[in-house]
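If you scroll down you'll find the structure; I have some questions about it.
The complex appears here minus one protein chain, its other protein chains still in place.
Residue numbering begins at 1 within each chain, and the chains themselves are lettered A, B and C in the order written.
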Amino acid sequence: MDDGTAHAPHGYISRKDDYLKRLRRIEGQARGLQRMVEDEKYCIDILTQVSAMTSALQSVALGLLEEHMSHCVVAAAQAGGPEAEEKVREASAAIARLVRS
Amino acid sequence: MDDGTAHAPHGYISRKDDYLKRLRRIEGQARGLQRMVEDEKYCIDILTQVSAMTSALQSVALGLLEEHMSHCVVAAAQAGGPEAEEKVREASAAIARLVRS
Amino acid sequence: MDDGTAHAPHGYISRKDDYLKRLRRIEGQARGLQRMVEDEKYCIDILTQVSAMTSALQSVALGLLEEHMSHCVVAAAQAGGPEAEEKVREASAAIARLVRS
Partner (left out) sequence: MDDGTAHAPHGYISRKDDYLKRLRRIEGQARGLQRMVEDEKYCIDILTQVSAMTSALQSVALGLLEEHMSHCVVAAAQAGGPEAEEKVREASAAIARLVRS
């Protein structure tokens, strides 16, 4: 965990509006799924929407991860010391959760 | 595609409220992610939430799929004729999309 | 578990040679990866091969699953009784393992 204050500006911040837009669209997909269940739509059509939503989420995650590496991890490496190692371990754990989820 | 009328009641309908509740929680997770980006939280913490949300979505998909098979696919098999084959193909395509998404 | 004797011929058997060929190719990919590590190839190139091998394995799994459903699950549904329910639960558990692995 991290309170978001101890770090240099996070990598994704320059594209904050883009991420917010994508997450609002994902929120809209979650509402669309509720409507489909409410209206008793066909299971397979609901599953197609779930797959689309999962792909959109993964794409957000991969974007955030790339920006995290090119900012936080690279900055820690350049600063030297044990923090680079720590940042790599932390990013690796996040990647493992993405691959397995 | 399927307009939801040509079928016997879909398998998930008996648990409609449960699915709606889970999807509302997922919608809440999407809003929580927007707040995290808005507040410029740490990337890795955002990624942890994305993984949790992806797992929740997959779990909904696996539940819907199981009910689809135990109702629609089984009913088509019992009715006989080419529809069983068609239902299996359709379910398999949905499974492939889940596995690859 | 299942000793393979209590069932009607399994669905994949008509395409046994095709599956054996694909699995031999996957075995070859595993040997290729050992050669790459032995020769100290670049990590990213090794990871590309791992992804190709994972995709090949998933494709075998999706094929087996589709044939299992169109033979075993459909036959159990047609036979009636509690076995259909059991087969669906068993297939669903296998699908969950694939989605999460």
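The working rule: a contact is a pair of C-beta atoms (placed from the backbone, for glycine too) under 8 Å apart; a residue touches a chain by one contact, two chains touch by 3 or more.
Remember, it's a predicted structure, so these values are computed and weren't measured experimentally.
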| item | value |
| --- | --- |
| Hidden-chain contact residue, picked from the options A:Leu20, A:Ala52 or A:Ile95 | A:Ile95 |
| Residues in chain C touching the chain absent from view | 1-4, 7, 9-13, 16, 19-20, 23-24, 26-27, 30-31, 33-34, 37-48, 50-55, 57-58, 60-61, 64-65, 67-68, 72, 90-91, 94, 97-98, 101 |
| Missing-partner contacts on chain A, residue numbers | 58, 61-62, 65-66, 69-70, 73-74, 77-78, 80, 84-85, 88-89, 91-92, 95-96, 98-100 |
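By our rule, only the chains that are shown with their structure count from here on.
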| item | value |
| --- | --- |
| Classification of the chain B:chain C interface as same or different, half of numbers criterion | same |
| Averaged-CA centre spacing for the pair chain B and chain A, given as whole angstrom | 20 |
| CA centroid of chain A to CA centroid of chain C, Å | 30 |
| Separation of mean Cα positions, chain C and chain B [Å, integer] | 22 |
| Sequence positions of chain C contacting 2 or more other chains | 100 |
